[in-house]
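Only one structure is covered here, and it is reproduced in the block below.
Heads up, one of the protein chains got dropped from this complex, but the rest are sitting where they should.
Chain lettering (A and B) follows the sequence in which the chains are written, and residue indices restart at 1 in each chain.
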Amino acid sequence: MTWTLATLATRLGLDWRGAPQTPVVGLCEPQALQAGQLALILDARRLAQLPPDAAGVLLLSADLAEQTALPCLLAADPRAAFAAALDLFYPQLPLRHSISPQACIDPNARLAEPVEIGPFAVIEAGVQIGPGTRIGPHCVLGAGSVIGPDCRLGPRVVLGPQTQMGERVIIHAGTVIGADGYGFYKAEGRHHKIPQVGRVEIADDVEIGALVAIDRATLGQTRIGEGTKIDNLVQIGHNVQIGKHCLLVAQVGIAGSTVIGDHVTLAGQTGVAGHLHVGDGVVAAGKSGITRDIPPGQRVAGYPAQPMQQEFRERAALRRLPRWLRAQRDPE
Amino acid sequence: MTWTLATLATRLGLDWRGAPQTPVVGLCEPQALQAGQLALILDARRLAQLPPDAAGVLLLSADLAEQTALPCLLAADPRAAFAAALDLFYPQLPLRHSISPQACIDPNARLAEPVEIGPFAVIEAGVQIGPGTRIGPHCVLGAGSVIGPDCRLGPRVVLGPQTQMGERVIIHAGTVIGADGYGFYKAEGRHHKIPQVGRVEIADDVEIGALVAIDRATLGQTRIGEGTKIDNLVQIGHNVQIGKHCLLVAQVGIAGSTVIGDHVTLAGQTGVAGHLHVGDGVVAAGKSGITRDIPPGQRVAGYPAQPMQQEFRERAALRRLPRWLRAQRDPE
Partner (left out) sequence: MTWTLATLATRLGLDWRGAPQTPVVGLCEPQALQAGQLALILDARRLAQLPPDAAGVLLLSADLAEQTALPCLLAADPRAAFAAALDLFYPQLPLRHSISPQACIDPNARLAEPVEIGPFAVIEAGVQIGPGTRIGPHCVLGAGSVIGPDCRLGPRVVLGPQTQMGERVIIHAGTVIGADGYGFYKAEGRHHKIPQVGRVEIADDVEIGALVAIDRATLGQTRIGEGTKIDNLVQIGHNVQIGKHCLLVAQVGIAGSTVIGDHVTLAGQTGVAGHLHVGDGVVAAGKSGITRDIPPGQRVAGYPAQPMQQEFRERAALRRLPRWLRAQRDPE
C-alpha cells in the first residue's frame, strides 16, 4: 500500500508540510527511519537524534516541526494520529464467521453471528457470546459466562463460571478470570477453604494483558470498570472493585476487597493491601506498597506508600545520612 | 432453596436469635443485605455500617450480636460457620464419572473410578489418578505423575513428569508444576544448562492458585507440605522445601533450595533468596525481601527483612529525618 504525503494527510485529517507526492509505504521506529517510511516523533530529543542525512516523513506536533526540514504530518495529538496511521497500514484481519470444528461447544451455548471460535476452545453450557466477538484457540469459557459483542479473547484465556463481560473487551493470552479467591479460615492449626461462589464482571472497553489473574468474588462480584487497561502478570484478588479508566501496569497486585477509584494509575510492581480505598485519580509510582487508604488525587510512592513529596524528601535525606553521621562522630 | 432461621441454625449447629420462621434464601455481602439474605459480620465496624433500616439475617459472634436488633445466627467461629453455609447454599457440582472423548489419554495411564477428565486433557504414559479426582479441560499430566483421590485440577494445569500429589489437592487454572529449574553454570562467558531431572511432591490438602510456577528439583524433590495454601502468580524455585500449613500470598517468589518451615506466612510480593532457612511460624509482611535465615517465630518486614519492631522504628526515624537534618543545619 503506497500513499503520498498529501493523500495520507487528507485521510488522517492532518496538516502537512513538504512535497505532496512524497511516498509513504510504511511506518517505523525513529531510529529506523528511511525514505518511504513515516515515524512518530514525540519530543525534541528524539528529533535531534535523527541523523543529518535522514530521509522519510515525520509525524509530530507543529512546534516540533519547526526544528526539521523533513516532510511532516502535523498533529495536535501525534499519538492519536499515529494510532490511526497504524490502523491504516496494518488493518486488523476481518472477522471470519468461522467456528472451528475442533472446538468443544455445549449445545446450550448461544453464539451470535458472526463470531470466530478457535480450535480446541471449550464453551460450556449457558455461555452467551455477542456478535463480532473472536474467541482464540484453547479458550475455556465457564458455564453461564456472558461475553458482549466485538470482544477479542486471545489464545488460552480461561473464564470461570458466570463471568460477565461488556463490549469491545480485549483479553490477551493465558489470562485466568474467575479462579477461586484466596479465602481460608483457621481452625485447630489448619487452614480451611471458604467456598468462593461469586463471579467477575468486566465492563466495556477494558483491556487485560497476558497471564493476568483476576479472582472471582467470595459472593457477589469482583469488578473491573469501564475503559480500564491492565498490563501483563497482574494479580487482582477476590471482591476487588476497580473503577473506570484506570491503568494497572505489569506485575501489580491488589489484595482482596480493596476498592480502587476512577482514573487511578498504579505503576509496575505496585502492591495494594486488602480492604483499602484508593481514591479517584491517585497515582502510585512503581514498586509502591499501599498499606492504608489513599485520598483522591494523591500521588504516592514508597513502602509504605506516602505522598511523593515526603517520600522524595526522605530519600534525599537518607542519601546524605552516612556522611552526616560520620561528620557528627557517631557515638558507636 | 429456602430455609428458615431455625432450620438453618439446626443444620449448621448454631445458636440463633429472632423469629424462627425468618426466611433465608441466599447469602450476600453485608453491603448488599436485604430481607431473605444472610450476611457474615466479622467486626463492629462492619456492623455499624449497616443502614438503620437493614433487613435480613446476620451471622456473627454472640458478643457482636448484642449490638443489633436483627435476627442472628450466633457462632463461636463465624468464618467457619459461613463456610459451611456457603457449602449448603452453593453445593459443589457432584462428580460425574465422565472422561471426555476429546481427551488424549495414553493407554498406559491408570484412571480410578469415578474420575472426571475434561476435553483436550493430555494424560501421558504411566499417569495414575485416584478416585473422585477432577481433571479440568486442557490439563497436561506428564509421564508417570501420580495424583491422589479427590483432587481438583482446574483448566490448563500442567504437571511435569513424575509429579507426586496427595489427597484433596486443589490447583487452579494455568498453573505450571514441574518445569525446569533455573540452573546454569558459566563457562567461557556463556551460561550452560544444568539438566533438571527431579520432580515436585505436593502433600495432602494443598491448594495452589492460578498461574503459579513450581519448578522441579535438579535432583530429588521440590516439596509443598500438607495443608499449605498458595495464592496466584507465586514462584517457587527448584529444590525448595515448603512446610505444612503455610500461607504464601500472591506474587511471592522463593528462590532455589530454600527451606520454609511449618505455619509460615509470607504476605504478598515477598521475595526469599536461595539456600536459606525460614523457621516455623515466621510471618513476613508484604513486599519483604528475605536475604538471610530467619529464626522460628520471628515477624519480619522490610528489605533486607529484619524484625518488624526494628523495621518500624527505622521507618519512624526516617519519617523525621528531613526535618531533623534541616534543624541541625545540615553542613551541605
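Heads up, the rule we're going with is that contacts are C-beta pairs under 8 Å (C-beta built on N, C-alpha and C of every residue); 3 or more make two chains touch, one makes a residue touch a chain.
In this text, all values refer to a predicted model and were calculated from it rather than measured experimentally.
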| item | value |
| --- | --- |
| Among B:D77, B:D180 or B:D204, residue touching the chain not depicted | B:D180 |
| Contacting the left-out chain in the complete assembly, out of A:E29, A:E66 or A:D293 | A:E29 |
| Chain not shown, touching residues in chain A | 27-29, 32, 77, 79-80, 82-83, 86-87, 89-90, 92, 100, 102, 118-120, 136-138, 154-156, 170, 172-174, 205, 207, 209-211, 227, 229, 231-233, 245, 247, 249-251, 263, 268-269, 286-287, 315, 318-319, 321-322, 325, 330-332 |
| For chain B, the residues touching the chain missing from this view | 104, 120, 122, 138, 140, 156, 158, 160, 174, 176, 179-180, 182, 184-185, 187, 189-195, 197, 211, 213, 215, 218-220, 233, 235, 237, 239, 251, 253, 255, 269, 271, 273, 289, 291, 303-304, 310, 313-314, 316-318, 320-321, 323-324, 327 |
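Simple rule for what comes next: only the chains that are shown with their structure count from here on.
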| item | value |
| --- | --- |
| Intercentroid distance (Cα basis), chain B paired with chain A, Å | 26 |
